[in-house]
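One protein chain omitted, others in place.
Presenting chain A:
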Amino acid sequence: MGDSQYSFSLTTFSPSGKLVQIEHALTAVGSGQTSLGIKASNGVVIATEKKLPSILVDESSVHKIQSLTPNIGVVYSGMGPDFRVLVRKSRKQAEQYHRLYKEPIPVTQLVRETAAVMQEFTQSGGVRPFGVSLLVAGYDDKGPQLYQVDPSGSYFSWKASAMGKNVSNAKTFLEKRYVEEMELDDAVHTAILTLKEGFEGQISEKNIEIGIIGEKKEFRVLTPNEIRDYLAEVE
């Protein structure tokens, strides 16, 4: 690759106009576990595979879906530790907003600020971009919203999206299955089916994680029992 001479320094453009480190970061994301999100008419659902390196790992201690505020949740594909750092920073920004305005932060603002942090790490010295893409799901005055944030710091609003290993199959599946008037329960079923498409092995409540936010504007992660019920409905 003629670009390889330029792939060492993050802050240098390659002749083709790309920042090669960001391309590499996107590759890191693309080899991460699949995650997806679907925006329904009355809420948003985000879900991810939770494949653990060994059966000895205590799966109840692994939380891949986290809440940033009571009404905003996030899931990732890529490097777990980078995700933890971003969650910490975003939570702090959300609280700072609240301290100033005594109002919950709108989803767009939080996404914008998180994206700004990710962009900083593509234009500073001595740092590397984050190796995660985030799917941010929230419900505020503007209704249910789903945003994807990339390592470059660009963000997009999606009706439904997927990231990680199985992204092209998942997106094709979602394109076929998505309807505007979908309700939250249908969206959860669709999310499970999409995950099932590319799943290696048997899907169960122990190896996927699902988070939902409905009209009550409270984000929560589903318990394994609830996931088991949804799985049974889907069979």
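Just a few scattered comments:
The rule we apply is simple: contacts are C-beta pairs under 8 Å (C-beta built on N, C-alpha and C of every residue); 3 or more make two chains touch, one makes a residue touch a chain; residues count from 1.
Definition applied: contacts and distances are computed from a predicted model.
Choosing from "Proteasome subunit beta", "Serine/threonine-protein phosphatase 2A 55 kDa regulatory subunit B", "Small ribosomal subunit protein mS29" or "ATP synthase F(0) complex subunit f, mitochondrial", the protein name stored in UniProt for the chain missing from the display reads "Proteasome subunit beta". When the missing chain is restored to the complex, the residue among A:55, A:100 or A:232 that touches it is A:100. Between the chain not shown and the residues A:12, A:109 or A:168, the one that touches is A:109. Annotation for chain A: contacts to the undisplayed chain at residues 99-103, 106, 108-109, 112.
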